[in-house]
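The structure is given below, and queries will be raised subsequently.
One protein chain is absent from this view; the other protein chains keep their places.
Order as written gives the chain letters A, B and C; numbering starts at 1 within each chain.
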Amino acid sequence: MIRITMYNEFYHEQHKPNVKAIYPNGMHAAIKEYLDSEGSFEPMRVCTLDMPECGLTEEVLDNTDVLLWWGHVKHDEVPDEVAERVVRHVKDGMGFIGLHSAHASKPFRTLMGTDSHLLRWRETGDLARIWTVDYAHPITNGLPDYFELEHEETYGEHFDIPQPDDLVFVTWFSGGEIFRSGCTFHRGQGRIFYFQPGHETFPTYYNENVRKVIANGIKWAYNPGRKSIGTGHFRIKPNIESEWAGELQENFTK
Amino acid sequence: MIRITMYNEFYHEQHKPNVKAIYPNGMHAAIKEYLDSEGSFEPMRVCTLDMPECGLTEEVLDNTDVLLWWGHVKHDEVPDEVAERVVRHVKDGMGFIGLHSAHASKPFRTLMGTDSHLLRWRETGDLARIWTVDYAHPITNGLPDYFELEHEETYGEHFDIPQPDDLVFVTWFSGGEIFRSGCTFHRGQGRIFYFQPGHETFPTYYNENVRKVIANGIKWAYNPGRKSIGTGHFRIKPNIESEWAGELQENFTK
Amino acid sequence: MIRITMYNEFYHEQHKPNVKAIYPNGMHAAIKEYLDSEGSFEPMRVCTLDMPECGLTEEVLDNTDVLLWWGHVKHDEVPDEVAERVVRHVKDGMGFIGLHSAHASKPFRTLMGTDSHLLRWRETGDLARIWTVDYAHPITNGLPDYFELEHEETYGEHFDIPQPDDLVFVTWFSGGEIFRSGCTFHRGQGRIFYFQPGHETFPTYYNENVRKVIANGIKWAYNPGRKSIGTGHFRIKPNIESEWAGELQENFTK
Partner (left out) sequence: MIRITMYNEFYHEQHKPNVKAIYPNGMHAAIKEYLDSEGSFEPMRVCTLDMPECGLTEEVLDNTDVLLWWGHVKHDEVPDEVAERVVRHVKDGMGFIGLHSAHASKPFRTLMGTDSHLLRWRETGDLARIWTVDYAHPITNGLPDYFELEHEETYGEHFDIPQPDDLVFVTWFSGGEIFRSGCTFHRGQGRIFYFQPGHETFPTYYNENVRKVIANGIKWAYNPGRKSIGTGHFRIKPNIESEWAGELQENFTK
């Protein structure tokens, strides 16, 4: 059973009546309800911004196979230390599922190496049609050629990410935009899946296809082969002594 | 100066009044007019289906740096021998620009290794909005974030190609489809660029942005470093004699 | 349980004493012994060149989730019809594991779209050191940073394949060559993994790490989400009638 943790900013659901009406117990509750009953996962752990260290302690991450992340307007309130800890765990093999505005979160931006927070966006309730473009990809298992969300926040290109390792979904928005909405990346031992749908004012996380994509994404991102290593230094193995070795080694292992 | 040749099926323009009205001298003439004046290319050579060997003789291909291909309903009339010759030249370093329905042409299908002729399509004159998704790619030089074609044939996913090396453009169609409309591939020493717009009933090849994309594509596909090799066997260099070497070599070099 | 079939040319093991000494019941027997006991697979079915249709009937392929392929000097004796059948099943979602000289087999060559039979080679019993280059890839689960085979046939670049979707392993040979020895590709709904080690004169398929790679490769290539489709035409859905629709449709669905 895969051990999953979701970080949810959990701000809109507590402060905005229109969001609370859709997700009375938080977006995480809608996702947890599905994943806990899906059959492949341990009961999902929930962490929120208002918890100490956002709930993302070393111990929690040590016991997390795949981390889901939802954040939108409070990215800056996640302490740098917590973001760096998440990045380190991803590099060491923890899967990362970036949901919706997680593209602008600190860990995702660091892992991309680009200005991944940059994109077009518009809140007009466009129809979103999510097209599968890679029929061989495990994240598409059980999904139709395309599926629709009656209303979603529009995200449009240019989305400033590196070329994804796999492009899985591309979304058509009724207002005229397209968006690479399902993308995968490898970073160190970690597997990252970014999936765009999930604006807080729409019931996206109750949609059966969205839920299936998230479950597939977690299964894909789960790396059972994680090596039991420390925090990154393990691969430095200078196998000779040289005039420079000491100085270099010191520099490399910082 | 890059030496370019365009193969055009040149059927519709001669037999369909509505197409002839747009392209009285053939689609190739519209493309030639632009490329010949662009400044980077030798005067474009034109080959058509009704020429002997489709005009694509060994000599013509030997003197072609980049080949443009437009075909739609007469793919099967291109002799297998001619298609195989084109494929061989691409592998040996000739660039290949597949325009519009060239996705279903014999050379392109062989080079992809997939059922690249398979896709959704519809002729309803949808608005096409071509989005740039890779800002660092040379084929996007001088292009805006997106540009529009008032009417185009709709091509929709799933487009059965391998994962492209670079995904350059994705088109939004007003009817609800998206399409990976600008894709690059390496095959042997050859560089391939597929670009979707260009249905014969619309004046697509007079569009300034389409023309710029084609010119950029040719420049990108031009491989000045082509090795002066024969037809593929050069890399087989068994450097020892062994019990099996003879038999294997015979098998490999067929 | 994943249903696997292995095609083995099964020629050397019957005709060459030095090979028979290593693999008295065929290389497939060594692989089957391991996979049947690994716990994830149905008992492996074996097909050989001397069976009618190489054993690869429509019915066998219909009941195969992942096909392993070993062939070396008798590629040409596999009937075109059988090779095309295999290719079609891969496109429709059957996994394909190309072992050793399968790079020159008819199905693999067709699926690559390149002269993938071309590479350097040498039978001098070089030491092969197989390096993992993508630590996040599922095919590397449980594998060390590198492992060695005391003797293997040397394969060297240039290996004329398209850019792999994922490059998983690169082999160092003591004679001075390197080779992209573990590569993945998507084709249609199918997942392909090519793995270089496995020359018939060496006991490679008894090596624990090689076996683990093969098992991992099968698990990765298994596509449980295969759509129950026919032979490729399903995605053509012209959704309007037009002057050209009939002619085009006829052309496309051939």
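Simple rule for what comes next: contacts are C-beta pairs under 8 Å (C-beta built on N, C-alpha and C of every residue); 3 or more make two chains touch, one makes a residue touch a chain.
Since this is a predicted model, take the numbers as computed values, not measurements.
Q: Among the chains present, which touch the one that was left out?
A: A, B, C
Q: Using the definition of touch stated at the top, determine which of A:22, A:78 or A:119 touches the missing chain.
A: Only one of A:22, A:78 or A:119 touches the chain omitted from view, namely A:119.
Q: Among B:113, B:156, B:188 or B:217, which residue is in contact with the omitted chain in the full complex?
A: For the chain that is not drawn, the touching residue is B:188.
Q: Would you write out the residues of chain A that touch the absent chain, in ascending order?
A: 72-73, 75-76, 91, 104, 110-115, 117-124, 158, 160, 162-163, 165, 185-188, 232-233, 235-240, 242, 244-245, 247-248, 251-252, 254
Q: Touching the absent chain: which residues on chain C qualify?
A: Residues of chain C in touch with the missing chain: 129, 131-135, 145-146, 156-160, 163, 166-167, 170-173, 176-178, 180.
Q: Hey, which chain B residues sit against the chain that's not shown?
A: Output for chain B: 93, 134-138, 140-143, 145, 165-166, 186-191, 223-225, 227, 235.
Just so we're on the same page, only the chains that are shown with their structure count from here on.
Q: Please name the chain that ends up farthest from chain A once chain centres are defined by their CA atoms averaged.
A: For chain A, the chain whose C-alpha mean is farthest off is B.
Q: What is the distance in Å between the mean C-alpha positions of chain A and chain B?
A: Each chain reduced to its C-alpha mean, chain A and chain B end up 37 Å apart.
Q: With chain centres defined as C-alpha means, what is the inter-centre distance between chain A and chain C in Å?
A: Using C-alpha averages as centres, the distance is 33 Å.
Q: Calculate how many whole Å lie between the centre of chain B and the centre of chain C, each centre taken as the average of the chain's C-alpha atoms.
A: 30
Q: Quick check: what residues of chain C touch more than one other chain, meaning two or more?
A: 165, 186-188, 235 - these are the residues of chain C that touch more than one other chain.
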